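With one protein chain held back, the other chains of the complex are shown just where they sit.
Going by the order they are written in, the chains are A and B; count residues from 1 in each one.
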Amino acid sequence: MSLARPILLLFALIAGVLAGPAVAQSDPDTLRPLINELADGKYDQTQKQIEALAATGDPAVAPALEALGEGDLYVRKSDGLVFITKKDGKGYKLTDPLTLETAGEAGRREVSKIKVNNKLRRVIRSALGSLTLRAPDPEVRRQAAEAIFKAQDPDGIEALDAALAAETDVGVRKVMEEARAAAVLNSGMDEAQKLDAVQTLSDMGNRDALSLLLATQASTEGAVRDAAGRAIVKIEKSIAAWDAAQNIWYGLSLGSVLLLAAIGLAITFGVMGVINMAHGEMVMIGAYTTFVVQELIRTSAPGLFDYSLFIALPLAFLVSGAVGVAIERGVIRWLYGRPLETLLATWGISLVLQQAVRSLFGPTNREVGNPDWMSGAFEIGQMTITYNRMWIIVFAMLVFTGLMLVLKKTPFGLYTRAVTQNRRMAASMGIRTPWVDALTFGLGSGIAGIAGVALSQIDNVSPNLGQGYIIDSFMVVVFGGVGNLWGTLVGAMTLGVVNKFLEPYAGAVLGKIFVLVFIILFIQKRPRGLFALKGRAVEA
Amino acid sequence: MARSNSLLYLDGVSVSFDGFKALNELSLTIAPGEMRAIIGPNGAGKTTMMDVITGKTRPDSGEVYFNGTVDLTGEDEASIAELGIGRKFQKPTVFESHTVLDNLELALKAPRGPFATLFHVIAQSEKKRLDYLLDLIRLGPKRGELAANLSHGQKQWLEIGMLLAQDPKLLLVDEPAAGMTDAETAETAELLKDIANDHSVVVVEHDMVFVRSLGVKVTVLHEGSVLAEGSLDHVSADERVVEVYLGR
């Protein structure tokens, strides 16, 4: 392991730290004399001075120590002040070692270098390590330990031991132990120590540990090598499990998007036997509603931006729902019993809606912002979970549950289910089927609008937004079976997960082709989908 | 009756839709040349039985044999029709955008493959047969008319004509008198009796007067199985039959 890398890493780390909140604790007045003292005396004395600096535990002294190790620390002869210098033509640029502000220039003769030898350099390194390892901020300590882990620097072991003795934060302690294990494996320590280290890494169980163990396996022999081999197998297993979990997560997230896009379609298709090719445009209208709401908020009430989606949701439902009802009343009701004609007419409507939006908002993508609570990510084990995906899954489930409740618990739902199962009977029971049709279509379109709000967060908002989802939504409905929302749920999630599992092996495009071919074949086996209604009535 | 000398043989046939048993261990035998009337209240399984025989529905269990040897459960609608089982639907189903004559021509017994029909040229014998059938179902003057323009009763007759054109060994006739006037009903009964002279016929019907005028053995279906069998007088005397029809 070369010396330069760990030092660079540490330096980068410290620079990061200085930018952070830890700076606030520095007190230049007490530290400056200590730094200026570095210019005095011989190596022995310098060592003591370094240790004294380290003992302050203040990260602010790190740049000075760093520069000292690099041979960039100079003392100005005129006033005995110490600066970090950089050669600039014939002279030197001076930087204040504590504030890191530029402090003018100096000629070659006006400054002299503070000399260090190899022994001192080691002292400096360990001082630097322990300095950050014992910083007051646990985040700084954790980062320091992680840097040592990455560098596998055996010189860090001592500092880590010292830091571990004082460490109280459980999380940081764990990281430190892992860093120590990594360093131990790279050191000349005895087998027992190394076996312990392998055990620690094995418990750590992530990719970093795996690559360290692989290196260890390649470079050692005997018991350590065997232990590393066992640990590798174990970690590979757990990583595979986490990968699968991550894929399932991605799949569920894709599935939720599909569910949102398809569920409205499932209602209109299930209840009315109507294929609404303009369904994608309902989604698009929902997304544009979100855009308009955000624009209004930006210009008139910027403080409400984080709530923009909550404002957009009901509006999108109403706008898309109203367009849906208008389509049903204006066109579709004249075409009942002619599903293929309905398909063509709604396709025409979709073209008109796309062009209308294009004329109103322009053909390019519109910017819809993510509120704060939708951005960012967190980790569970080896999985990364982004907030926007997570909220969309949650949202899809809420929409699904809400829709279930509407269909199961309200009189409207009862009418709808009655019409789905037997239109004529429902009509003769006094249910006004045209009214149910219009409202159902409005509901399906409104849900599509809501889906548009969600999709505006993860996709480009353009007039073609709907086109991208329409075929996938059909596949979900066809796969899940008509007249059953559970079918849609299972269909969407299955397709989402299958898609994401195929992607690593086949690539996104080929994966999608496989899924399409799979559905085409599936339809042969079960022409009416997974959860099909059975019986004589179906054929009629 | 044994399977070997029967025309149609159903034994222990069950069909269920999502838990609802449409047919429950149904057993029924039709002899060659026999005419049989099948009655039963709504939901007794009459139409499902027809579906099973013609291959539209696969039974969950049980045996269905034609001619004593052919297992119908393994055949599809087209091959069952080619074997010689013709079916008339409850709702008259004719090809509405074809003329009466074309409807009959399509039904006429002839090779059924796409290439056979592609190069098909109507033969003199076929013309004669078509004329005969048109006379029989009294639609001669309407031969060039689109089937869509026929009255309900005429459609029923056209469908019976199509059935005859197929020249099947066994005719399954579902409610031939539905929606007919009394006079038409009587005529239909006569027509069916004529047909029964050289075909086996199974008639499903609600109309008791019609069934009585046929004067044949009657099978009563209830909840997917046979409740009673015998002459109409015999079964109408059966207490269970009365109970099923009138409620308790």
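We take it that a contact is a pair of C-beta atoms (placed from the backbone, for glycine too) under 8 Å apart; a residue touches a chain by one contact, two chains touch by 3 or more.
Rule of thumb we're sticking to: contacts and distances are computed from a predicted model.
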item: Absent chain [UniProt protein name; select from "histidine kinase", "CidA/LrgA family protein", "Response regulator" or "Urea ABC transporter permease subunit UrtC"]; value: "Urea ABC transporter permease subunit UrtC"
item: Per the touch definition above, residue among A:P339, A:G376, A:P434 or A:P504 touching the missing chain; value: A:P339
item: Of A:A162, A:L195, A:V331 or A:V406, the one touching the omitted chain in the full complex; value: A:V331
item: Per the touch definition above, residue among A:S350, A:T416, A:S456 or A:T488 touching the missing chain; value: A:S350
item: Residue, one of A:A223, A:M429 or A:V517, that touches the chain absent here; value: A:V517
item: Missing-chain contacts mapped onto chain B; value: 54, 56, 76-79, 81-82, 86-87, 89, 93-99, 101-102, 105-107, 112-114, 117-122, 144-146, 148-149, 152, 162, 166
item: Chain A, residues in touch with the chain not shown (by the definition above); value: 275, 331, 334-345, 347-356, 358-359, 424, 467, 471, 474-475, 478, 509-510, 512-513, 516-517, 519-521, 523-525, 527-528, 539-540
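The rule is short, and it goes like this: only the chains that are shown with their structure count from here on.
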item: Chain centre separation in whole Å, for chain B relative to chain A (CA means); value: 66
